[in-house]
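Handing you a structure now.
Shown here: the complex without one of its protein chains, the others still in place.
Just so it is clear, A, B and C label the chains in written order, and each chain counts residues from 1 on its own.
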Amino acid sequence: MSGSTLGELFRVTNFGESHGPAIGCVIDGCPPGLELSEADIQPELDRRRPGTSRHVTQRQEADRVQILSGVYEGRTTGTPIALLIPNTDQRSKDYGNLLDTFRPGHADYAYWRKYGLRDPRGGGRSSARTTASTVAAGAVARKWLKERHGCTFTGWMSALGEIEIPFEDERHIGANDFFAANTRDIPRLEAYMDALRKAGDSCGARIEVRARGVPAGLGEPLYDRLDADIAHAMMGLNAVKGVEIGAGFACVAQRGSEHGDELTPEGFASNHAGGVLGGISTGQEIVVRLAIKPTSSIRIARASIDRAGQPTTVETHGRHDPCVGIRATPIAEALLALVVMDHVLRQRAQCGDVELPIPPIPAARPAGA
Amino acid sequence: MSGSTLGELFRVTNFGESHGPAIGCVIDGCPPGLELSEADIQPELDRRRPGTSRHVTQRQEADRVQILSGVYEGRTTGTPIALLIPNTDQRSKDYGNLLDTFRPGHADYAYWRKYGLRDPRGGGRSSARTTASTVAAGAVARKWLKERHGCTFTGWMSALGEIEIPFEDERHIGANDFFAANTRDIPRLEAYMDALRKAGDSCGARIEVRARGVPAGLGEPLYDRLDADIAHAMMGLNAVKGVEIGAGFACVAQRGSEHGDELTPEGFASNHAGGVLGGISTGQEIVVRLAIKPTSSIRIARASIDRAGQPTTVETHGRHDPCVGIRATPIAEALLALVVMDHVLRQRAQCGDVELPIPPIPAARPAGA
Amino acid sequence: MSGSTLGELFRVTNFGESHGPAIGCVIDGCPPGLELSEADIQPELDRRRPGTSRHVTQRQEADRVQILSGVYEGRTTGTPIALLIPNTDQRSKDYGNLLDTFRPGHADYAYWRKYGLRDPRGGGRSSARTTASTVAAGAVARKWLKERHGCTFTGWMSALGEIEIPFEDERHIGANDFFAANTRDIPRLEAYMDALRKAGDSCGARIEVRARGVPAGLGEPLYDRLDADIAHAMMGLNAVKGVEIGAGFACVAQRGSEHGDELTPEGFASNHAGGVLGGISTGQEIVVRLAIKPTSSIRIARASIDRAGQPTTVETHGRHDPCVGIRATPIAEALLALVVMDHVLRQRAQCGDVELPIPPIPAARPAGA
Partner (left out) sequence: MSGSTLGELFRVTNFGESHGPAIGCVIDGCPPGLELSEADIQPELDRRRPGTSRHVTQRQEADRVQILSGVYEGRTTGTPIALLIPNTDQRSKDYGNLLDTFRPGHADYAYWRKYGLRDPRGGGRSSARTTASTVAAGAVARKWLKERHGCTFTGWMSALGEIEIPFEDERHIGANDFFAANTRDIPRLEAYMDALRKAGDSCGARIEVRARGVPAGLGEPLYDRLDADIAHAMMGLNAVKGVEIGAGFACVAQRGSEHGDELTPEGFASNHAGGVLGGISTGQEIVVRLAIKPTSSIRIARASIDRAGQPTTVETHGRHDPCVGIRATPIAEALLALVVMDHVLRQRAQCGDVELPIPPIPAARPAGA
């Protein structure tokens, strides 16, 4: 049923296909009174935009967002905010044979099995292009969260294919084509990508994203825990195959005496929990990691079948990201912001009048450590 | 807001605390006509039940389930099915000091920050005891899915602490205390747990769970993809810190030419996707892995603060699982079944009349390989 | 899909059949910190209870409610509140022929067409007995709304069959068997009911229910307006065939210059709106009226068909309310309270930090005028 809405109270309904006239979303539930214009949203779209380096798809999309509703005289009115992003670089090439075969690793086969028909133009609805709308909605959430709660969201790439990317400093993230918090290894990453592109192949990536300043108390057990909703949002991002919070899979080999973060009057002494205990935020940094699979659209020929079930081979040309993970960082930040935003509203619905003395529990572990 | 319901169409609303009079759930949306009695549910509860070996909590709970509604003359009527599980082994000990301090790694602090007050008896609502209701609801979904679609759900422990547990054969799973698909390493696991218990510490675990016979076409992009909802359900399980589908985090270091599963007339040639492409099931086995953190309740003294923010130490005695991962396997199976069930109903709502020639795409990779 | 939950944030999930072991509900989303015990709920159940006069069904149900969860040391914890009401007076008579025919005006035929099977015992799920759980949940909402906002909910019968019942004084409501705000006409109502019962027939009723002290600003346009959700709740009550807000159907013949309530510094000058403008509460009294159809279960023989489509006749004996409207008043009050409660939480989620100078706009029209 109709799974194109994210969130319960800050609801983002996403629409559009890769090569239709436009993509966009409707945000329902944004609090009134927030100063908002396209200029607040555009910078986040620009971070995700294709065509900005040789390591990503060469499709040229300006990704100019328009606010169609919900804002009056520069402020949100509390009514739905419709955001529209026209598609400008759709190519009218023949997709005929794509309709008849299924690219390995791609959503082709699954969409066909589900809907019985599909829009093959540029991946249609399964294209990562739809994430632009998510990023736009996330920019609205980020602005509100920053103004009201001082929340910030920062992501970076921590592995590109088999290359681990050491965390050096957040200030480097915007200064390279990979969203790496690193300067030293950038040449190596570039060489790796150049070789990959030449080989017509693709690679995976690991992204880390963190939220700071998130109020304690967010999350709705038993099932809609904060970490559960983060996992839902992140695993729902194209190409993601794994999600970790805090220690993640490393917790399997930890002892309880190591994993459980001690509390001190100055704050938690560590953050193996990744900012969530019992499904509820603790006020520490939220720490999330994503595994992003290699792009399915590659130039190397691969075995497949056609719609009649007969064997065939597929090789995919055209404009594709050789590592979709590269542009995933701003999307992951947006998704984390959307989940936090939704839970801030959920929390104040039920527990808006809870008051208690709050000990100062800062995040003790520095980012990237 | 009220996060105690799992699912959109097959809705499970969970209630109850560890030491209240009863726990239970209400299932709304179960199709009519399913033969159902307590005898269909009880065996799954028995698999999860505490007190069955020395490696788990010694709390004695019969976990006898009662069906209060929704069944007439042995068949579901399509109306809500209320399931009740009385608590019988609540201990009336003094929880006074637990109310004043926060156990490291436990939900104590987060619950207090959220609600301003909390039920401390046995962990209250944050206790893993609440998962018994999830297992009971899962048993209903499993029965329907098996009868209508031949779906089966099988999980096992693949790592206990730092010990990897090789997959040998599924038939071993029920024959040891660890849900291990293994016989050779059981003595080693037992010795490991005995030492851990003696040390008063706890350890993590990794669980793998698979679904077979899941129809192709399940999952609701853009956001409510099948894998996204699986991640939501699994990360919402107590103590889970990581979720993987298919290749999971290993996909980071894979190439596209390796990861993308080729299709042949006889089926997929591999299953790195874990049965989900573009957020939609392909008909292959669904493959999920969970990282479960070490139990927070340990006998070793740890630093904490009290509600006034003053330093203190906490050590937890009483009846606790030294590895909550041991009993997690039937819960993870139940959660996977609940997600699949929900998506079968969602799929037939929107696409119930889609018909297409379906090539036989079996799961090519044997379980555990 | 699973329509047994009322509300978005204060969610009531209702379960149980007329002659099963128990009925009940789970309230998810109740704010923490509310003092609550069975004694707060029982009086409302007692108002709705059967068997209290000769004008209602003679079924004897104590309707004793038990709180199973969500309350610790006399206060709500913010976790689900499960309420259980055992059925004690189920009769084990043979319902065989009821399964084969369809009572005119009753839900028999519709349930059978929907689910393919049904629980015929006392109407099964379609019995008005299920409203006891609604009343119990409403009592929790009423307590919170009264303590936090001073809201009160009062209903009365304004017509019994063709007899209009003039409003005299609210204090009379509890002093007669009809929930009439009247003393003078009670003997007439009693005689009317006695004759009706003797004739084996049934009659309809009109109920008016009002909420006072409801904060301004409740309601979520475009679709989930406060009046829309009130209409949903009320039309969802068994036997209701019409719902009016404020002037209701009388507005058809009004002019705009008459209908639009003028505002003065002392408040609204009238209340044709019934407390809702643009789908949002104004702070005035909420005024709702319900049309309740005559009971379908009557002793008079009526034409019907059996499951094979063959003609037959049906007459219904047993214990039935000759006017289901008589016991509808406390249910309607509960439903109105549940809708208001839900919208208070929804309002504070999105607009919880809106502050504005609020002119004193009291309800100008006295109750019943």
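Definition applied: a residue touches a chain if its C-beta (ideal position, glycine included) is under 8 Å from a C-beta of that chain, and two chains touch if they have at least 3 such contacts.
Just so it is clear, the model here is predicted, and its values are computed rather than measured.
Although one chain is not drawn, the whole complex shows that of C:D261, C:E285 or C:E333 it is C:D261 that touches it.
Screening A:V26, A:A141 or A:C351 for touch with the missing chain picks out A:V26. Hidden from this view is one chain, which touches subunit C at 1-6, 8-9, 14, 102-116, 125-126, 130, 159, 161-162, 196, 201-206, 216-225, 227-236, 238, 240-265, 269, 272-274, 276-283, 291-298, 300, 302-305, 307-311, 346-347, 349-351, 354-361. Listed by residue number, the positions of subunit A touching the unshown chain are 1-5, 8-11, 13-17, 20-24, 26, 28-29, 32-33, 66, 68-70, 72, 75, 77-82, 84, 114-119, 121, 124-125, 345, 349.
Interface residues of subunit B with the unshown chain, by the touch rule above, are 1, 9, 29-33, 78-80, 148, 221-222, 345-346, 348-354.
We adopt the following convention: only the chains that are shown with their structure count from here on.
Look at the CA centroids: the one farthest from the centroid of subunit C belongs to A. Averaged C-alpha coordinates put the centre of subunit B at 39 Å from the centre of subunit C.
Spacing of subunit A relative to subunit C, judged by their CA centroids, is 45 angstrom. Chain contacts: subunit B has residues 1-5, 8-9, 14, 114-116, 125, 349 touching two or more partner chains.
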